[in-house]
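One chain of protein is taken out of this complex; the other chains stay put.
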Amino acid sequence: MGTDKKSEPLNRVDGRAKVTGKAKYFAEFEVPGLTYAVMVTSTITRGTIATIDTKNAERAPGVLAVYTHLNMPAIPGWADQPNSNAKLPSGGEKYRMLGSNKILFNGQPIALVVANTLERAQYAASLVTASYNKTEHQTDLLKNTQKAAMPGRFGDYTRGEQKEAYKTAPVTIAADYTIPVEVHNPMELAGILAIWEGEDQLKVYAKTQGVKATQRTLAGAFKIPEKNVQVHSEFVGGGFGMGLRTWPQEVAVAAAARQLKKPVKLVMTRQQMFSLVGHRPYTVQHISMGADKDGQLQGIYHEATAETASYDDFTEGTVAMTRFMYACPNVTTKYRIVPLDRGVPIWMRGPGEATGAFALESAIDEMAYKVNMDPLDFRVKNFAETDPEKNKPFSSNNLKEAYQLGSEKIGWNKRDRTPGSMKDGEWLVGYGMSTGVFGAHRGESTCRAQLNADGTLILQSATSDIGPGTSTAMVQIAHEVTGLSINKIRFELGDASLPPSGSQGGSATVSSVGSAVFDTCTALKALLAEAGLAFEEGTVKPVTGKTATMQQVLATQNKTFFEVTKSSKGGAEQDKYSMYSFSIHFAEVRVHPHTGVVRVKRVVTVADSGRIVSPKTAASQMIGGVTGGIGMALTEEAVIDHRFGRFVNNNLGDYHVPVSADVPHIETIFIDKPDPYSNPMGSKGMGEIALIGFSAAVANAVYHATGKRIRELPITPDKILSA
Amino acid sequence: MDDQLRNEEQNGTSRRSFLKQTSLMTALALAPETVLKAAESGLDEKIAAAIETMPLNVVINGVKQSVRIEPRVTLLDLLRERLQLTGTKKGCDHGQCGACTVHIDGERVNACLTLALTTEGREVTTIEGLAHGDELHPMQEAFLEHDGFQCGYCTPGQIMSAICCIREGHAGTPDEVREYMSGNICRCGAYSNIVDAIMDVKQGGKKI
């Protein structure tokens, strides 16, 4: 690996389980004596619970307990922590589910009902009533910008003499961009199944992107050793970021299970998932940009203001891309958060970079038109050969080749660049492009290999797979290092007792865990060599000059298997180079001038993400990211009625995740060249860049089709008609 | 009767009022007094289980199932919580995502909006009923081959829906497939591959 050799497209190693319905997700484990938890949530946004009446619920058939702030069992780890976040810009509050009578956001749980059947728990939950002392709430970011604070992370940045550069440049643009609340909405409903197998022995089936993180959180909450917490999460029905935290309700369910001495399962409702498992924050951005008449960028000013909760600082890299993406001498970025009476956001696929890229790449397109240049040529002209933010070379950057390949595929140069010039019957035709970028991260990860006497290789690491196909990629890496047949390799994940790994997030799994697999398999080869054995022709054979088979060697060593465990992390090269994955998106759209309907007709998406370890699943990642990008661009928006502080479309009927009819055939292209420094495989991350920037490609295509620059997502028919 | 109870009676929220109102009770020829007495002596749980449930006979994946369930139990919860047929997924519980798609008498429906009792005497097929032993159904094979999924959670519903999409004669073109598969949301965004898988099965012409 780490060479130009291409990997074979491989069917998912766990695909059979998924297409037969045998794959078990957290809520699907059969546990004797299982009980069901249902949450009751607040109908006000801010204030206190005056009274809460649980009598009817308690008397309903099958009910085992109704927990409220009045009788919730103490969670020792919570009680320990300071009761205030006063040092945080978001303020001094602390949210503890059922910890007090305080209501900090609408949809906050006020009771947890446990019953012996799901239907009984649901019904009993409907019988809980509460009265409140309401106080004024603030959920509207635009009305609370005076509270904007600079978070600890993502401080202000300036390169050059930014202040005046964009104002005094010969050509300038300035505009505001808005991203609504978007919600991850993985298809699987969130929740947890908690079983206490002793006073301090907890086992959970969880929906998490990090089994170790969930283990740590639960161990901390109950003040028990980490090894006493078993976390199982082999199959996860999507996450997109919402599984990067172990949410308070999951801890609360474990607490209920402990007190009841019964297994308790919580499957949240789709409605509850809008308030209680994070979202992409509503963000307003301003970009000012200056260039000379030849299209050389002179200055960029990018400011982003995003919501967070009153009880937690949520931050993300919204303005990160602007700092280094283009060769521009003067750049200033600012990032602010505004505490509001809402549930806390969490990273959502592409996270802040996707939000920022919409603004930056829309502005780049606008500037290109303003200096009368093709947006692609404009980007090439302002291409940063080295990272201007960190003043380091890129570990690899094949953007120019990506521009070339993508533009050829979509027929970029065949279009008439003039806005509104192309038609297909009544429909206006538009082409748009954009760039996406995300850090090529690599964390520390450990892998254990067990080579059995029958020649099967088992690899283990406490990582997760929320969908990208982690096991498939790992098996492929092991296969390529060892040469062992694919069907003899099994990768085990989703269990916190396995050797430690980080959470699945930030497009770092293949890089981190894959490196551990790579190093472990390499070490295994060395171990075999010492024993006079080697991987050969898909199996293990004695090396030349030796005759003892693996079985014989194991027998003499009194073992049933060979075993190696290796940790792996990046070295000095991580600091020497600026490491990023890049994507280029091209979209062709149709816009109906009279109904305002926008349809994406064709997509070409190019990934410069190093060497592709698993081409088939990588392509699926790309089309998945594009599909998410179509949603971000055209359909997705969670709306709060600020009078009530309550979502008014918190369901899959009214919050429009794209359906099949929204998504055309998507062409994926991989540069597929190894990055010399990223990791032993030469791979870089893929999950985020698949989505980052795509919404701008659509918005730019809409501009090309109509001459209308829509800067507020999603681009729904009303926005086209009123622009 | 105290005020509290009287209120509950009026609101129809108490156990007693429910037991009084339920007409099944009369069907079972139990005098209301007997039932109320039982309720007061703490036997209501058992009696509730007896009178609030009804028999259901339904064939699921070729196996006759005879169960007693409350009328409010949906087919989806019957499958997942009582019969351990967890291949059928719950994604929204309101007919808005298609993850729970199963076949009833060969037609695709949302199990989450189907009260289980309405399937009396019907034949239900779930994802678990497609493969013959180790031999996958051609649609399962095609999803595997085309990587028509990522996380796999919507997949059973997609596959059940895809089979009907072809059977119904709605797989003529990729665009037609897109429209007739739009009742199954895939958040991972595997649509493009799913359409390829369906077109492949359609063109393969195998009996599905």
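For clarity, chains are labelled A and B in written order, and residue numbers in each chain start from 1.
Criterion: a residue touches a chain if its C-beta (ideal position, glycine included) is under 8 Å from a C-beta of that chain, and two chains touch if they have at least 3 such contacts.
In this text, contacts and distances are computed from a predicted model.
Between the names "Fumarate reductase subunit C", "Xanthine dehydrogenase family protein subunit M", "Autoinducer 2 import system permease protein LsrD" or "Spore coat protein JA", the one given in UniProt for the chain missing from this structure view is "Xanthine dehydrogenase family protein subunit M". Checked against the full complex, the one of B:123, B:145 or B:179 touching the unshown chain is B:179.
Checked against the hidden chain, the listed residues A:304, A:368, A:553 or A:634 yield one contact partner: A:634.
Only one of the listed residues, A:11, A:48, A:100 or A:126, touches the absent chain: A:126.
Touch with the hidden chain on the side of chain B covers residues 12, 18, 21-24, 52, 54, 70-72, 74, 93-95, 98, 101, 107-110, 113-115, 117-118, 120, 161, 164-165, 168, 170, 178-180, 182-185.
Even with one chain removed from view, chain A keeps its contact list with that chain: residues 43, 119, 122-123, 126, 426, 592, 594-597, 599, 634-635, 639, 641, 643-644, 646, 648-649, 653-654, 656, 658-662, 714, 716-718, 721-722.
We take it that only the chains that are shown with their structure count from here on.
Considering their complex, residues 4, 8, 13-15, 44-45, 48, 52, 70, 72-73, 77, 80-81, 84-97, 99, 126-128, 130-131, 136, 140-141, 143-145, 147, 149-156, 159, 174, 177-179, 181-195 of chain B touch chain A.
The part of chain A that touches chain B in the complex is made up of residues 11-12, 14-25, 27-28, 30, 55-56, 59-62, 117-119, 123, 127, 184-189, 235-240, 267, 269-270, 466-469, 616-617, 619-621, 623-628, 651-653, 657-661, 663-666.
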